[in-house]
Structures are given as structure tokens and as C-alpha cells.
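Shown next, in C-alpha cells, is the structure this report addresses.
Of the protein chains in this complex, one is absent; all others appear in place.
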Amino acid sequence: MKNKEKIGVFICHCGTNIAGKIDIKNLIQKNSGKENLFFFDYPYFCSEPGQTFIKEKINQLNLTRIVIAACSPSLHEKTFQKVAQEAGINPYLISCANIREQCSWVTLDKEKATEKAEKIIFSHINRVIYQEPLFVKEVEIIPRVLIIGGGIAGIEAALQIARSGKEVYLVEKEPSIGGHMAKLDKTFPTLDCASCILTPKMVEVRENKNVKLFTYSEVEEVSGFVGNFKVKIRKKARSVNLLKCTGCGICIEKCPVKVDSEFDMGLSKRKAIYIPFPQAVPQVPVIDRENCLWFTNNKCGVCKKICPFSAIDYNMEDEIVVEKFGAIIVATGFSLFNPETIYQYGYKRFPNIFTSLEIERLLSPTGPTSGEIILKDGKIPQEVAIIHCVGSRDENYQPYCSSICCLYSLKFAYLIKEKTKAKIYNFYIDLRLTRKGGEDFYNRVLEEGIEFIRGKPSQIKMQKDGKLLIECEDTLLGKIRKISVDMVILSTAICPEKSTPFLARILGLSLSQDGFFQEKHPKLAPVSTMVEGIYIAGCCQGPKDIPESVAQAGLAAAEVISLIDRKKIEISPIVAEINEDYCSGCGICIELCPYNALEYNSQKIKAKLTPEKCFGCGICVSACFAGALSLKNYREQEILAQIEGIL
Amino acid sequence: MEKIVDKIKICIQCGICSSSCPLNFAMDIPMRKLIGLIKAGYTKEVLKSRTFWLCLSCYFCKVRCPKKIDLTHIMYNLHEICLKQNILPENKITLQIYKAFIKVVNIFGRNFEPLMFFLSLYKFPKKFLRFLPLGIFFLKRKRIHLLPYKIKDSENLKKILKEAESIEI
Amino acid sequence: MKYTYYPGCSLKSTEIGYEDSLKSSCEVLGIELKEVLDWNCCGATIFPKLSYKSYLLLSTRNLALAEIYGEDLVTACNGCLNALNRANFYLQDNKNVLEKINGVLEKVGLNYHGKIKVRHFLEVIVKDVGEKSIKEKIKKGIHGIKVVSYYGCLYSRPFSSEDPQNPYYLETLLKILGAEIIDFPSKTNCCGGILTISEENCLKLIKDILEEAQKSKADCIVTICPLCHINLQLYQKRIKIFMPIVYFTQLLGYSLGIEISKLGKDIFSLKGLLK
Partner (left out) sequence: MKDIKILGFLCQWCAYQGADLAGTSRLTYPPEVRVIKVPCSGRVSSHMIFKAFQKGADAVFVAGCHPGDCHFKSGNIIAEKRIKVVKSILDTIGVEPIRLDFFFISASEGVRFKKVVEEFYAQIEKLGSLNLKNGK
């Protein structure tokens, strides 16, 4: 086809990132003079003057199509689309050639890189000729927000959004909100009490009329798109009527069954009907059907008999709630690494070895020992060891740094020293105390006379006298040391929450290498995801402390509020198109479409497309033998032209 | 040596290898330090050390290393480098055992413990005499073959063993 | 069930009892073993120290010979298991080295394609034969015998489907046979290997193991490796701790009703306990 379009090709130097590898001057010289092609180069086209330069050239030369040869379209395609639009060209008449991530950065040889860049650029020139102007559509945003996870991040985000007057659904899988923070005793480095600062927020969640609380509930299905997500929530049968119950607790008192308390990390017992902890929100118990005698043996029934408000309902069934949301925030937090898999540290094999959350419960005044640090035999420990990086920074387990263990280990050292006067050893590899006040706190801990040994212990052995022997090389002294202690604390790693892969699948999010949710951009879009309208906050994105989680929650809330206040959102025009004249009515596409956007029109014996439901994957297009279907911006002739150019 | 440096680049000197080693009490340089010395280029000190000659191939260091460095393999490499430069270990018997083992395998294609035992210790009469009663006590309790078995293709094996020395890996 | 069998040198020279008990147990369990034809030493832990290339050649020759049979290769010696596995994985990761080694092997008409799996006999019995069919064939059982299981280093480290520091198949098997299992934290500690001959320090390792077994009041230590077996047995006189050491195949064979005289002499030390 003879090209009648005037095409502007803008090649970016990206400083030396591209220009250092690709001989742009030569490339332009070789190709200048070709009919209807206009080449330009510039150090940074993404910069303000760079953008102005493009606009000027468009207007001067009356360009009709644009090819930008620069970094990956994932980064700046939007920027250049905007530039084109401002200069009067339809944003879908530009094409971005990726000559940085997929050419200059991955090729050693300069000549080869230049050759490859040329091919890439020409493949986009070929394609841009065939591109057609497309126009974005607008849809309304539903002013309701779903937050998954009721830990500190979820609570903070919920409150921020609710305060702005928008409706929030807060879904938590446990019987109470509060998350891990509710289990903590004091928070580093200021040593203020965790529940003293968390409880008021939990109460506010309960009081705020804009927050609809769904505890003991899980998200099961998500469909739709930004502005209009359709979500299925399963409210697990609590067996206690939330409206009738006053939280008097008489049922709990009379329940005969005792099982390990999850909240106290198995260090104390709870009943089969229980409220996980005193400050729980809501203050309504739940029946653990796996252990309740009524459900296991069809006996007992004491709680029902005794309840003065007849709030107990054994016949309660799971309830499914389906609701539409404009945006979703995921704040599902983390799970703690199980050190049982590290055989040499003897967790669960020997007594008096604790994980960090277990110690938090021991330290807590509301915990199983009312805040006293005691051994299994009731004695006060004389020597305590704290082992850092258990499961973290270890290729055999979690390769990443869990970020907060150093500081919480120092916190344990300080608090235990204060309570027991024991001698305390910290076994560390590197101390990473980068948070505000971290170094001051380190100094305070050093002044307390707490010992620091740089070395990763190789094993913990049980001695005859019941003490635990830690073997370790003190790497600063170059000496093998064997230290016997009464108690060992394992500063265990922060792992992705167990439901993370499932949620990633139903939400369409991707996971990073560590198994946490992947953010859209590590620096500039830390709480956004690749799916528009879904945000992440807190530890589900990676290990972090409370201030960071709160900051992320605030940012996620701000993003959501700004999204909803836009009232309308543009949706991508890249959808399928059908030419009914060609359709033979075979129905293959209908079966393949993942979104039910195609239906069978039995009257016409043809497929019928609903563009609003289409997400633009193009699966139907490539399966259509008749060539009746096409995908806008990725039509067959566009891609074929691109193939021709690149080879 | 450069190949070794390449493998230990990611070492964070945590010291778990040193304290995991069952013979760490007998070493002059802890393993972690040995790795550090290699990294820093103190090749002479490294090769003079007796640390790696004590390697029992128990792989505790390898499976516990948080960076998954194959330390056992590095210990093996150090043996090889030493022999190439003719640096011999303090404990002469260790090397003699190794040499005896290789000799027996070279001749027969398989190992034969009694013969290997003899070849290892006959140059060290004191040690030999200490072991003799143990050996006899042991042999009395066992049914053993009295003569070594020579594999059929032993000549060819010897030939290709020699040839293998010339390949580059 | 068919397997290719690599005995290793020890089973053919000093540890004949181990091989006898292994083979007779296999017969009862219906396992068909085909010995690799004209196999050679695997290189153990000694060849790789002095010349890694020679070691690769030795092990690869065995692998190439075993590949002809097409079944999984089983061995009952930890040293051989480790040497063959190490070579196998190394060559699978470094295809260029495999090509070079094959270049040498071709001169004796061999070629290794890297397609074999090397396994320990213990794993075969627990995983492939399985609890059900062992239980069906048990005639006597070893009820009442208190055992500690000692794996040594090279069974679970560094290549194993089990926890490298806490393997459990041996306990699983002994439990099936009816023995009383005593927890033995030193189960994968090192016995000193070949260096026990030259390094007096290694005696401490053996002493620690024997001491712990004695303290736990076990009747015997069950081993799965000829070298561990020799080390634990040989130095008892010098350390002055006496403790019967038996192979797992001997207890297995006994349970399956094989005559005690066919199982090797080690098991005589347990005669008083076996009914």
C-alpha cells in the first residue's frame, strides 16, 4: 500500500541509555528523505520541552501519524498519547517502539543494536499506517469501596474513605478486625502500647455509619472493571446473631470446650464459643463449629439455653452477599514464617523456643501470662537469646529481608531486660535500623548492656540441665562460641498471607517474585496495581512496619477518593468488533470468550457482541475462521504489517 | 581460583558454615574467614590453612548456607589447587589415604578397603600398629572377600581416566 | 518392580553381610535387581577432592552403563548415592561438560544422555514398595527392640526429597517392622568418613554419636551406609562404648522371615533380643 500518511518518527536518546548503544544519527541519516517519513531526535522526549518539541513538529509539518521510539510503552505510552491529543491527533494514531528495554539495554554489540532498533522502528512505522482513530467511552463510577482485610492498613483506609462520605465495605476473615497489630504489646522504637493506639480506631470503624463491617467473611468472586466491580462475599455462619447479641459473654463462661487460642498463638486456651480478644470489634462471639460439641456430637447446647437474648442460632447458614463497587483496596497483611521447617533451630522440638508473635503475646498484659516473661516451668529466664533473620534473607526459605525484625528484636531485648534483668544475646547478620529513631533506640539498648553477636547460629541443642545451647561463630572475633541460655526467641520472617495467590487470581493481580502483590511501579505508584481501580496497602505488598502500612493505607484511600470523585471514568476503546456480514454463525468465539461478551443470536444465526463487556483480549479474533471479528488497535493487518517490518 | 571467587561473590559472611562444621574445633581458620580471605585475595594464607583438608563432605555448610553456596565444592577445589601447586597438608596421612585410594581404583577399577588401608598406613608404622588390632578385631567379625576384584575393562578405564585429565571444565 | 543395582565397592569387599541381607530381602519383596555390568568405583568423596574431572568420568561411566537398562538406579551406599547424584546433577546443569565427558567415554563405546535417576534403596522400599505390601509380608517383626536410626550425612544431604537435616524414611520403615523408635537428633551427624583413619579429631564425632545413642537407652543403632557402619563399629573398642550396629536391611530381612545366617554377622549381636 502506498503510504499517504505523513509520519513523524521521534527517536529519544534517553540520555545515554539509548544513544549510548544505538547510533541514532546514522540511523536517521540513512532513512531521511524517504517519502512521507520525518525523523527527529531529542535527549528526552518525555520531558516538558521534549513534549513541546513533538507538538511543534506535528503542527509545523501537519503530521498525521506518530511513532515514538523510546522506552517501553508500559512507561510512557500514556504520556505520548496525551501529547498527540493536545496537538490534535487521535491518541490511537501513535505507536511506541521499545528501543530501550528491549534493544539498547539487552544488546552488547552497538552495530547489532542499531540494526535491531531500525527494524523495531520500521515495524511500528508499518503498523501505524494501518491504525485507526479510536474514541474512549466513559462509564460511571459506583461510589462504594471494598476493602479486603481488617488489619491496621485496612482500618486506616476504611476510616479515611468513610470520613470523606463514601460507603465502605470492610471484609475481614477473622471474627474481629484488628489484624496482627492487635496482638502486639508495645511498638518500636517509641514503646507506645499497640492496643492503646489501635482500639480507638477499631471503635471508630464500629461507630462510623459509612463503614459496613463484614467480619468472619471472605471474598469469593470478583468480576467487572474499574468503577464497576461486582463482588461476591461469603459471610460465614457465625452461629450468633449480630443484631441480638449484646456481648455479655455469659455463653463463653458456660461453654465446656477448651481449645488453643489462635489469638494467643496457642499459648492459652479459648472456648468453642469465643470472642478472640477483649477489645474485639464486633463484641460478638462466634462458634467454632469444628470443636463445638453441638456440631461435632449433637450434644451440649448450653450456650443456646443460657443466652438471655436468644442470639444463638445453630441453624445459621453461610450468607452470600453480592454488591457492586467502584474500587477495591487489598490489605490482607502477612502470615508469620513457620520455623519448624528449620530443623536445626529446634522449634517445637524443644521447650522455651518462641516465635516473635508468641513473645508479643507473652509480653502483653492481656496475654496468657499477664505480661510476665516466664519459662514453661514457671521460672524467670536468666539468659535469653534472640536470633535474627530466621527464615529471612535465606535462599532456602524467604530470600528477602523482612525489614522489621531488627527493630522488633531490639524491642524484645529492651522489654525483656526491663522485666527480667536477664542477660540477653542478640545474634544478627546485619543490623538494619533505618527507621526514624532506630539508631537512638539501638544506643538505648546498648546502654542496657545487651550483647550483640554477629553470626548466624548453626544449631540449638538441648542440654542435660534443660538449658538450650546455641552454637555460633562470632564472626567479628573469628571464634566459635557456644552459649547456653534458658529461652530462645526466633525473629521469624514475614511471609505472604496464605490467601494471596487465590486473591491474585480472582482479582487479576500479579505477584512479585517474593509472593507479595506486585505494585504498578515501585517508586511512583506503590499502592496501585496493573488492574485499574484495585489498590494494595500494608504488608500484602511487602514487609513493612506500622507507620509505613498506615502511610500506604492513606495513599490508597486518597487514590480511591480521587478516583470516585471523578464520577466517570474512561474505558479503553481497545475492544473487539464484529462484521456480521462475514459471520458464519459457527459459535466458536462464543465458547472462547472469557467474559460472556459474545452471545448467539439465533434469529440471525450469527454471533452478537456486547462491547461494554469486552476486555480486548482478542482470543475470539484469532479463533474466527471467517475473519468476521477484529480487535481494535490489534487488527490482523496492523500486526501483519508489523511482522513484515520487524523481520 | 577465579572460578571460586565467582561462586562466593554473594557470601554475606554470616558464619553459619563455620559453626555448622563438625570439625570446626580443629580448624586454624574458620570457614567463613577462609571464604573472606579468598574474596580479599589472600590466596597464600588460604592454601596454607589446614581448614579445607579437614572437610568430611558432610554438606552441613551447604544445606544451611543462606545464599546456597556450594561450600563443599569450594573445599574440593582448594584441594585440587593445592596439589597443583604442590602445597601439602600438615597431616601427611590424609594425603596418603587419598593417594592410596586413587591408586587402588586405578589398578582395579574398584576400591578394596583392606588393601587401601595397608597402602595408606604402611609408611606410618606407629599409626599402623595402633590400627592393626582394631583391624583384626573387625575382620574377625565379618565375612569378607580376601582378594580384590578387578573389573573387566580396567585397562580402558585407566586410559580414559588419564584422558579425562586433559579436558577443560 | 525392576531396578538397576549399583552395589558399590564396600558391599563387595568388607560389607558382604549388607549385600546378602539386601538381596534376600528383595527376593521376598518381589524386587528385581539387575546389577550394572562391570561397574567401577564411583569416585566417592576422595576423587573429587583431588581431581574433579576423574571423578566425573568415573561416576559418568557408571551412569552410562546403568542407562542401558533404562530403570532407576538404586544403591545402598550413601557415598555412592551422593557421588552418582552429584555427577548426575552437575552434568545436567552443565551440558557442555557432559559433552566433553562423553567425548572421552565414546572411546570405550559409552555415551551418557543424562536421563537416569539415582536413588537410595531405603527410599525405594518405603516409597515404591510401600507400607501395605511390606506389612503383608512380615513374618516375625522386631517388636520390643528399641532402635535409633542413623542416616549419616550423605543420604539426605545435599540431594534428597526429604528434609536434609531431618529425614524420616528409616523411622517409617522401622515403625512398620514394629520396632520402638527413639528420637535421635544426631541422626544426620557426620561419622568422620574416611578421615577417621588420619584425624584423631574424628573420634570425637563417633564418640558423640555413640554416647547419645547409649544415653537414649537404645538396643542398637540402625545404619544405611557401609562407611558409617564401619566407623561406628571399628572404634568402639578405643572409645569404650559398646553398642550393636546393624543395617536396616538386616532388620528388614529378619522381619520378612529370612534365616538369620543369611543376613550377615552383625545381627548376631542382637540375637538375645530377637525372639
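For reference, chains read A, B and C in written order, and residue numbers begin at 1 within each chain.
Operating definition for what follows: a residue touches a chain if its C-beta (ideal position, glycine included) is under 8 Å from a C-beta of that chain, and two chains touch if they have at least 3 such contacts.
Just so it is clear, the model here is predicted, and its values are computed rather than measured.
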Chains in view touching the one left out: A
Listed residues A:K55, A:K119, A:R163 or A:K244, member touching the removed chain: A:K119
Residue among A:D23, A:E204 or A:E636 that touches the chain left out of view: A:E636
Selected residue (touches chain absent from view) among A:D23, A:E86 or A:E101: A:E101
Contacting the left-out chain in the complete assembly, out of A:E132, A:E253 or A:E644: A:E644
Residue touching the undisplayed chain, where the options are A:A237, A:M316 or A:L592: A:L592
Sites on chain A contacted by the missing partner chain, in the whole complex: 72-74, 98, 100-103, 105-109, 112-113, 115-116, 119-120, 123, 504-505, 508, 510-513, 518, 530, 574, 592, 594-595, 615-619, 621-623, 631, 634, 636, 639-640, 642-644, 646-647
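Operating definition for what follows: only the chains that are shown with their structure count from here on.
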Chain located farthest away, centre of chain B as origin (C-alpha): A
Centre distance in Å when chain B and chain C are each reduced to the mean of their C-alpha atoms: 20
For chain A, residues contacting two or more additional chains: 344
Chain C residues counted as touching two or more neighbouring chains: 165
Footprint of chain C on chain B - complex, ascending: 22-23, 25-26, 54-60, 62-63, 70, 72, 75-77, 79-80, 83, 91, 93-94, 96-98, 101-102, 105, 109-114, 117, 120-121, 131, 134, 137-138, 141-145, 148-149, 151-154, 156-157, 159-161, 163-165, 167-169
Complex contact set, residues of chain B against chain A: 12-16, 18-20, 24-25, 30, 32-33, 60, 63-68
Residues of chain C defined as touching chain A within the complex: 163, 165-166, 185
